[in-house]
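First, the structure itself, so that you have it in front of you.
Note that one protein chain of the assembly has been removed; the remaining protein chains are unaltered in position.
We just call them A and B in the order they show up, numbering each chain from 1.
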Amino acid sequence: MNQLNAVVNHNYPEIIRFAAFVAIISAILTFCTIAVIFVNRVIKKRRQKIQKMADEAILETLGERIFIYDSVSDISEKELSKTLSILDVLKNKNKIFRKSMIRLLVYFQTNLTGSVGRIVNATYSRLKLRQFSLKKLQSPLWFLKTQGLTEVQRMKDVMSLLEVYKLVNDKNQDVRVASYIALVRLRARDCFEVMSKEREELSEWQQMMLVEGIFNTIGLTIPSFKTFLRSENRSLVLLGIKLIVDYRQLDAIQELLAVINAQDDFIRLRIIEALGALNAEEAESSLRNRYQLEPVKNKAAILISLGLIASGNSVDFIRQKFMEAEDFLIIKSAAAAITSHPPVVAYEVKNELQEEHAVQKGLINHFTEALN
Amino acid sequence: MKNKVLIVDHELLINKLLESRLTKEGFKVDKALDGISALRKAQLKKYDIILADIMVPNIAGLELIAELKKTRHNSETPIFVLTALASDELVVDVLEAGVKDYIVKPFSLNVVVAKLKQFILSDLTAA
Partner (left out) sequence: MDTLSIWISLIFEQAIFYYSVLIMFSYLTLVILSVIEIRKYNLRCWYINHSALLNSQHVPGISVIAPAFNESGTVINGVHTLLSLNYPKYEVIIVNDGSTDDTLQKLIDEYELAESSYYYHEEIKTQPVKGIYKSKNPVYSKLIVIDKHNGKSKADASNAGINASSYPLFLCTDMDCILHKDTLIKMVRPFVEEKTRVIATGSVIRISNSCEVENGYLKKVKVPNKFLPLFQELEYIRAFLLGRMAWSKINGLMLVSGGIGLFDKEVVLSAGGYDHKSFGEDMELIGRMRVWMEDHKEKYLVTYIPESLCWTEVPSSLRIFARQRTRWTKGLAQTLWIHRKVFFNPKYKVFGLLTFPYWVFFEWLAPLIEAGGIIFYIYLAITGQITWIYALILLAFVYSFSVMITIMAILWDEVAGMKYEKKREVFKLCLAAIVEPFVYHPLVLFFSLRGNFYFFSNRKLNWGEMTRIGFKKKKVAID
């Protein structure tokens, strides 16, 4: 005790007093942290338990009363109201039950089509669960907004379109992208127009999410994506190229060739690859003409694309690069291009090879072997 | 005798959904949440139908189909694939691997049930 007094009464040097102070604070914090760890565990376990109960109760009701119908007409209004009142009681039990119900209904709606899907949807709107999704859209937190957008879009809640439109100018880019996807999923007529106004660069990831969203929406009116190619936002150009390839929009080939000069190395690479994937025979000569101007990676891509087009018009060109190039990537790409022609081309090229062409020979073998 | 179905899906909810419906339709249902437990179940007893998602943990995809076909009791069991992966190449590969049918998620519960029932019926008449 005396010693503690000594510390407090400034008898000790400053350093020691400071050390003692830190030691005491750390010890207190340590115990607090341990307490937090265990309290956190207990709370989480309890929540999980309630969650499990909620899931089971809701699943049982759904399984007994909704998933058994072959068509919407099978279910009588009386039956449905009865089911709804049971679910309503569950919904109002507490917050965890409500969240669980939203989650499950959204989940089944996403995974089920046909009449059961429609019944799930009807249940969702008649239980007035919509309003909770809408409330999330108005939240100031970005992650609640995106969650709300996902729910709206999965429940095909067209009534909420207006609310979705309010988020297309949100300052958080993730929210904006989620709202574009929601517009696509809800088949809003101007969804592509809205998206093409995005000013910030979209990450690869966001582009992929958009492509997936568009590709998986049935009954969407697909415009020609060549308008995207003239965008000032380079990520929208990249998005446009992906969509053009996925939808095989052959009418965009001329536009791709028209814009290629204005672009940076990376976008040109993507355009070259796209031309190959689209089998653009009309682009062959301009691809060959570009060859000298491009960096190595793009040169390799040109060869691969010529191989994919495989019209026969570029065989001599490819063969020349194959024999003369020094860069391994070029030789390898040329070999791939040769072997994606009919087998006779590879056979002829192989016969021409001399002793010193070990690399070329190896590569032709590599690409013609079935196991690879 | 009840027809025995093995449902393989890593998503618990889909598993439960299919189980509750198929039980109601008079099937006897076994469930597996991943490739390995599916194989273990398939090694132990004969099923009339296997309804499998092929995007499951551990053993998955074409490998799962191949392994299921290697099991002693179930080498002849028809496999219905129910999965979200739908690139043309994969669907073709899966069908070539010898599965009975390919159903894409999201799916219609009624269609799945109808397909299974139809198969059991045609199997009975064939035999």
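What we mean here is this: a residue touches a chain if its C-beta (ideal position, glycine included) is under 8 Å from a C-beta of that chain, and two chains touch if they have at least 3 such contacts.
All figures in this text were calculated on a predicted structure; none of them were measured in a lab.
Chemist: Could you tell which one of B:A66, B:L95 or B:L121 touches the chain left off the display?
Modeler: From the options B:A66, B:L95 or B:L121, the contact with the absent chain belongs to B:A66.
Chemist: Sort through A:E79, A:E193 or A:E212 and give me the one touching the missing partner chain.
Modeler: That would be A:E212, which touches the missing chain.
Chemist: From the list A:I34, A:V89 or A:V158, pick the residue that touches the absent chain.
Modeler: Of these options, the touching residue for the absent chain is A:I34.
Chemist: Need a quick check: the contact residues on chain A for the chain that isn't drawn.
Modeler: 3, 7, 12-13, 15-16, 19-20, 22-24, 26-27, 29-30, 33-34, 36-38, 40-41, 44, 143, 146-147, 150, 174, 178, 201, 203-205, 207-209, 211-213, 216, 242, 328, 332, 362-363, 365-366, 369, 371-372
Chemist: If you put the missing chain back, which residues of chain B would it touch?
Modeler: Residues of chain B in touch with the missing chain: 35-36, 55, 57-63, 66, 84-87, 93, 97.
Criterion: only the chains that are shown with their structure count from here on.
Chemist: If you average the Cα atoms of chain A and of chain B to get two centres, how far apart are those centres in Å?
Modeler: Chain A and chain B have C-alpha centres separated by 28 Å.
Chemist: Which of the residues in chain B end up touching chain A in this complex?
Modeler: Interface residues on the chain B side: 11, 13-14, 16-17, 20-21, 24, 105-111.
Chemist: Once bound in the complex, which stretches of chain A touch chain B?
Modeler: So the residues of chain A in touch with chain B come to 59, 62-64, 67-68, 70-71, 104, 107-108, 110-117.
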